[in-house]
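Just one protein chain is left out here, and the rest sit where they should.
In order of appearance the chains are A and B, and numbering begins at 1 in each one.
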Amino acid sequence: MKKKKFEWGYLLLLPGLGYIGFFVIVSAYIMIAQSFGLYNAITGEVSFTLEGWRNVFTKSFFDALWFTLRTSVLSALISIVITYPLALLMQKTKARKWLLPLIKIPYFVPGLVGSFLIVNLIDYHGLLNEVLLLLKIISEPMRLRNDANGIAVIAIHVWKNVPFMMIIMFSAIEGIRQDVKDCARNLGANSLQVLLHITIPLTVSSALVSVILTFIRTFNDYAISSTAGPMNPLSLSNLMKTTAYSYNDWVTAGCIGVLMTIVTVIFMVLYTVLGKYLQNGGK
Amino acid sequence: MKKKRTIRPRSLTKKLVSFMIPAGVGLIFLAWIVVPIGMAVLWSLVNPDYPWSYPQIFPTNLSTFHWEHVFKYTNILGAIKNSLIVATITTVGCAALALPTAYAIGRRKLIGGETFKIVMLLPMAMPGMAMAIFLGRLFSQWGLANSYIGIALAHILCTLPLMLRILTVSFESVPQDIIDAAANLGAKPWDRFKEVYVPMIVPGLIAGCIFTFIGSMEEFNLSFIIGAPAIQTVPTILYSYLGYNFLRTNASVVTLVMMVPNIIVLMLTEHFIKTEYLGAALGKM
Partner (left out) sequence: MSVRLTVSDVKLSYGDFQALKGVSFDIEPGQFVTLLGPSGCGKTTLLRCIAGFLEPQSGEIRFDGCIMNDVPPHKRNTAMCFQSYALFPHKTIYENIRFGLRMHKVPVTEHDELIQKAMDMVGLTGLGNRKPYELSGGQQQRVALARCVVVRPNLLLFDEPLSNLDAKLREKVRVEIRELQRELGITAIYVTHDQAEALAISDTIIAMNQGCIEQIAAPRTIYDKSANRFVADFIGTANLLRSSFREKDICNVVVDTDIGSFTALDDNYTKLDDISVSWRPEDMIPVLEGQDIPRGCNVVSGIVRNSVYMGDRLDIFMNCQEHVFRASVARDYVIPEGSSIRFAVPFAKTRIVQG
C-alpha cells in the first residue's frame, strides 16, 4: 500500500475559508454572549443575565417585527408577481439581448442609492405625485415616504429585486431544454398547456429561490428602511442598532440580533435545500 | 347571423405580438431605470435661485451650482479618497486570501465539499447590521475602529465569498489535460502554477477584483459602524444627506457620484466578463 501523502490542499483552505469562518463565528459569538450579558466591550465585566431576554419582547419589538415581516413578504411577493409573468412572456423574443443588460442595472445599484432614487420619485413633491395630481387621480399629494406602511421601503426593494429575479427566472426558463417542449407539442399540447404543465413546474423552484433571497435581503436590510422608512415602527435592524447605540442597551440588542439570525438561518436552510433540489434536476 | 370576420394571416398577428411584448417590457424597464436616474440628474442640476416645485414638471433653470457646492463645501472628495483607499486594500487582501483557497477547492480533490459551500454562505446567515455592530464592538476593543485597516478587514469579509466563488470557477475551468501536458513536458508543481494556472485564471481574477473593488466602494453597514465618525466613505456621506437633514440636491449629486462605479462595472461585465462569472457573482449554486 502506498503512503498517504500530506494533502496540502487542506492547509490552503485556511486563508479564504478560515478568514470567513473566524470572523463570522466571532461576531456570532459576541452577539450571543452579549444577549446573555456575558460580553462587555468597555469594562470587561460580565454577569450572566436573562434580563435581556425578558425585556426584548416589548411592544416596539413586536411592532418592528410585524413591520419588517410585512415589508419583506410584500416585497418578495410583489416582485415575483411582476417578474414571473414578464419572464414567461419574454421567452422567445430576440430583444433579450439588449434588454438583459438594461435589466441588470438596478441590481448593481447599492441600496442607499436606490433608496434615494425612488424616494425622490415618490416624495411629496416627487414625480409620481405630480403626475397623479395632473391626471386628477388624487386631489392632494400622498405621503408615501417615511410612512407607517413602509410603502417607500417596499417600492425600493421591489425596484432593486425585480431585475435580480428576472435574471434568475430567465436562466431557469432558458434552462428548459427545447426538445422537452417540442416533445410536448408533438404529443398534442398547445401553448397554454406547455406553459402550465412543463414550463411552470420546472421553474417554480427557481421562483421560490428568488422569493426567499428577496425576503432575506429585505428582512435584514438597514440602509433602505432607515432612510425611507418610518420612525415608528422601526425595522428590526434599525431597532437593534438604536437599542445598542442610542440606548446603550447592548444586551437587548444582542437578543434582537439572535432572533433575527434565527429567522435568517431558517430561510437560508430553505434556500439551500431548494437549491439542491434544483441542482438535482428537480426530483 | 354570424359576423364576417377578416382573418388576419397568423404570422402577422404573431409578429405584432412578438414585437409588442418586448417593446412594452423594454419601455417599462427603460422607465424603471431612466426615470429615477433622470430625476436625480435633474435635481442635481437645479438652480438654487429658481426652486423647482409643483406645479412645474421640469426645472426651469439649470445650473451646476450644487455640484460645485458639494465638491467644495462637503467632505465628498475626502470620502472618495477614503473609499478608494479602502477598496484598494480590500481588493488586494481579498485576492491574496482567496487565491490559495480557490486553487485548493477548484483543483484538489478534498473531502467535505458541502462544508465549504456552507462556510461560503455563512456571511449571509447573519443580518448585515447585526454582524456590523457586533464585529464593530470587537474592532473597537482591538483598536481597529476608525481606521482604514479596520474597514478594509470588514470589507474583505463581505467580498471574500464572491471572490472565492469566481476564482473557484476559474480554477475549475482549466482543463486537466493542459496541466497534464505541462507536467508531462517536465514542469514541476510550482512551474505548472506559474506557467499554466495563473495565465488562465487571470480573466477570472480581474473579474473578481472588479466586483470586489466595487463591492467595497458601495458597502455601507460596516463602513458606517466601524468608520464613523473619523472616516467617511461615499456611502456614509450619502446616508448623512438622507436622514434628518434630507438635502435633496446634495443627495442627488452624491448619488450620481456613487453610480459611476456601477456604470463602469456594467460596461465591463457586458464586454469582458463571461456569464459564468456573472452567474457565480449572483450566487447561483
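Everything below uses one rule, namely that contacts are C-beta pairs under 8 Å (C-beta built on N, C-alpha and C of every residue); 3 or more make two chains touch, one makes a residue touch a chain.
What you see is a predicted model; the values in this text were computed from it and never measured.
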Options B:I76, B:V196 or B:C209, residue touching the unrepresented chain: B:V196
Candidate in contact with the missing chain, chosen from B:V70, B:A182, B:A251 or B:V265: B:A182
Footprint left on chain B by the chain that the document does not show: 175, 177-178, 180-188, 191, 195-196, 199-200
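What we mean here is this: only the chains that are shown with their structure count from here on.
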Residues of chain A touching chain B in the complex: 7-10, 12-17, 19-21, 23-24, 26-28, 30-31, 34, 39, 41, 86, 89-90, 92-96, 98-99, 101-113, 115-121, 123, 125-127, 129-130, 133-134, 141, 159, 162, 164, 167-168, 171, 213, 216, 219-223, 226-227, 236-238, 240-241, 244-245, 250, 253-254, 257, 260-261, 264-265, 268, 272, 275-276, 278-279
Touching residues (chain side chain B, partner chain A) in the complex: 18, 21-23, 25-26, 29-30, 32-33, 35-37, 39-40, 43, 53-55, 57, 96-98, 100-105, 108-110, 116, 118-131, 133-135, 137-138, 140-141, 156-157, 160-161, 164, 214, 218, 220-221, 235, 238-239, 242-243, 248, 251-252, 255, 258-259, 262, 265-266, 269-270, 279, 282-285
